[in-house]
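Okay, so here's the structure we're looking at.
A single protein chain has been removed from this complex, and every other one stays in its place.
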Amino acid sequence: MMELTNPLLLTVILINFFTLGSARLVACIRIVAVQGALLALLPLAVHGFTAHAMLLSAGALIFKGVFIPLLLLRAIREVRIRREMEPIIGFVPTLILGALMTAGAFLFADFLPLAAEHHDGLFVPTALATMFSGFLLLITRRKAITQVLGYLMLENGIFILGVLLSEALPLLVEGGVLLDLLVGVFVMGIVMNQINREFSSIDTESLTALKE
Amino acid sequence: MLELLLIFPLVVAAISLIIPNYQLRSWLLPVSGGLHLLLSISLAMEPFTLTGVWLGLDALSKLVLVVTSLLFFGCALYAVGYLEIRRDRGNKTMVPCLLIFLSAMTLAITARHLGLMWMAVEATTLSSAPLIYYNRNKLSIEATWKYLLICSVGIALAMLGLLFVAYGALDSGSPVSLQLDTLLAVAGTLSKPWLHAGFVFLLVGFGTKMGLAPLHSWKPDAYGEAPGLVGALLAGGLTSVAFLAILRGVQLMSAAGDGAMARQALLGMGLLSLFVAAIFMVRQPDIKRLLAYSSVEHMGLLAIGVGIGGLATFGAMLHLINNALTKGGLFLAAGNIQRAYSSKRLTEVRGAISVLPVSGTLFLAGFLAITGSPPFGPFMSEFTILRGIFANQRPFVGLLVLLFLALVFIGMGSTVLAATQGEAAAKTSDFRDRLLLCISPTAFILLVLLLGVYIPEPLQQALQNAAALLEVQP
Partner (left out) sequence: MFGNLVLHLAILLIFAPLLLGIITKTKAWFAGRIGAPLLQTYYDLARLWRKGFVFSRTTTWVFLLGPVIGLAVPLLASLLIPFGALPAPISFEGDLILFVYLFGLSRFFTAAAALDTGSSFEGMGAVREVTFSCLAEPTMLFALLVLTRLSGGLSLDTLFGEHLISSWQSEAGASLGLIMVCLFVVLLLECSRIPFDDPNTHLELTMVHEVMVLDHSGPAFGMILYGAVLKMMVLGALLVRLAIPWNTGWWLSDAALFLAGLCVLAVIIGVVESIMARLRLPRVPQVLIGTSLLSIFALVLVLR
């Protein structure tokens, strides 16, 4: 099953690049949904068809691949936003920074004291790269919805690491994590809607009144 | 029994959604709060610690459980009166969210599996976000967004920390698990770099939730814009829960023999929090933001207490209780003042004692308590912490702490005295002190006064047990 994980993880990294460079919100939401769905296949690929893995995959697929994108798409439909504005450091510098950090993640993973079976794999670098891309999206973008997408990517990266440690994360906890994610996105969607109602935009540059 | 404690607030929350009567819905809160308090106290009185795979109560969790439950009961009583005068906003969101919040906090306190604890802390973030947004204006929406995003990212980093800790067990032959008792047993065999990295991320993640500097930026905004009772719950209850989460990390590091490193980190962050709080409290014109920075300061004190160890840890445990109760009283009184003046800034709020005799006096008394004046409780706990610092041969740290505390007293004092004393110059609304809105803050401040004079023996024992858990050596 290991041969299947490498293309999966590489596609995840490609999706990171796409999201960093794209300005079309609907495309970004869909592609992060695809990333979540691909990651849902990861437990099956790593641990085989055990009950734990199958339930986890099914849960991740439904939550990350179906429900969360539905919530986000509904949120932007109500807000009627389709394009992201130029991020704080510009699209091209964001892409370059993301690529540099992905390369850095690959190099850094070689220095980490990993367990023997994870040493030459793609798991740890992909997880680090995805986390960093999510973080980058969170801090450089202006629209609230892209910040939520950044948060989702951060969680995706942590999920990859969690797949390696599935003995430590029993099904109850993983289920709880996914549920938290779903409710979190739901609450964020509602708050975004309210932001739009108050400010007529979801540009977080207008959320700077509170100081000191 | 523990499961009952968790489930019944959720059941009541579901019931509240279908009850049509407004008053009845509000009264659900103190009723469930009271039940929760009685159950918690009876569970805490059991002499032995309950430990299961998923849920359990040890000395630390018993302490935090009783304090949080008491705070919730008081705020729930206040909520009935508050929701009565806020009929324009309604209580259809506030009541269920408060009850879910209670359930999530209880789960975080009683969890024995760190993953479950993580999930519960995230659930508290999500259930408290709609509460901050209760006032539905531009400023509170900004505060809610910042709170939601910063705390969620912080908690995601805490999850990363948990995964690192679990990874440390991979090559060592011990079982890979995040169950607390299993982890404590095998702590010595965990791979050191992974354990340390995990602790750092745990500290950063849960420290964001607790409000330690430099991760405190959401606190002034969230506490400032939320209604008084929400602020009280967040400042007294949620911070204690987040502190408990960090203490689990300290327990782990101590069991692995690296307690010193954990303590150094906590000490550093604690001093930084004190420093930041002291600076921002001087000339702070907004009374609720003032209280938020005070919360940062006291979180810093808690961190310093645990960071020093020994007698100071006992002081920190005592301070947990004192801080929670005093903050409860302060925030509720501040909420009343804001209602009367329709503002929380010093430009409008003057002479609160003449307009609202009870709330104004409570606010003044709360200020004296929280800055450590005798005979109030925080004086005892801060004094104990300082004694611990000097007993541990750290005079420089002790002097710094004293300096910052003095700065805080001056800064907070100037704002509070200006707000409470003098003539009421500005126009006030026709809100005046009423029973339900004053009984809880009065009770809290009186309790704090009592704790300053006399600590009952069972409580002393409980605090000793809690402190002892943190001093475990391998």
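Here the chain labels run A and B in written order, and each chain numbers its own residues starting at 1.
By our rule, contacts are C-beta pairs under 8 Å (C-beta built on N, C-alpha and C of every residue); 3 or more make two chains touch, one makes a residue touch a chain.
The structure presented is a predicted model; accordingly, all values stated were derived computationally and were not measured.
Displayed chains that the missing chain touches over the full complex: A (touch as defined at the top).
Interface note for the absent chain: among A:L14, A:A58, A:L172 or A:A209, the touching residue is A:L14. Annotation: of A:V34, A:L73 or A:I96, A:I96 touches the absent chain (contact as defined above). Listed for chain A, the residues touching the missing chain in the whole complex are 6-7, 10, 13-14, 17, 21, 91-92, 95-96, 98-99, 102-103, 106, 110, 120.
Basically, only the chains that are shown with their structure count from here on.
Taken in their complex, chain B has these residues touching chain A: 54, 113, 115-116, 118-119, 122-123, 125-126, 129-130, 133, 136-139, 141-146, 148-149, 152-153, 156, 159-160, 163, 166-167, 169-171, 175-178, 191, 193-194, 220-221, 224-225, 280, 284, 289.
Those residues of chain A whose C-beta lies close enough to touch chain B in the complex are 113, 115-116, 131, 135, 138, 144, 147, 151, 154-155, 158, 161-162, 164-165, 167-170, 172-173, 176-177, 179-180, 183-184, 187-188, 190-191, 194-195, 198-199, 204, 207-210, 212.
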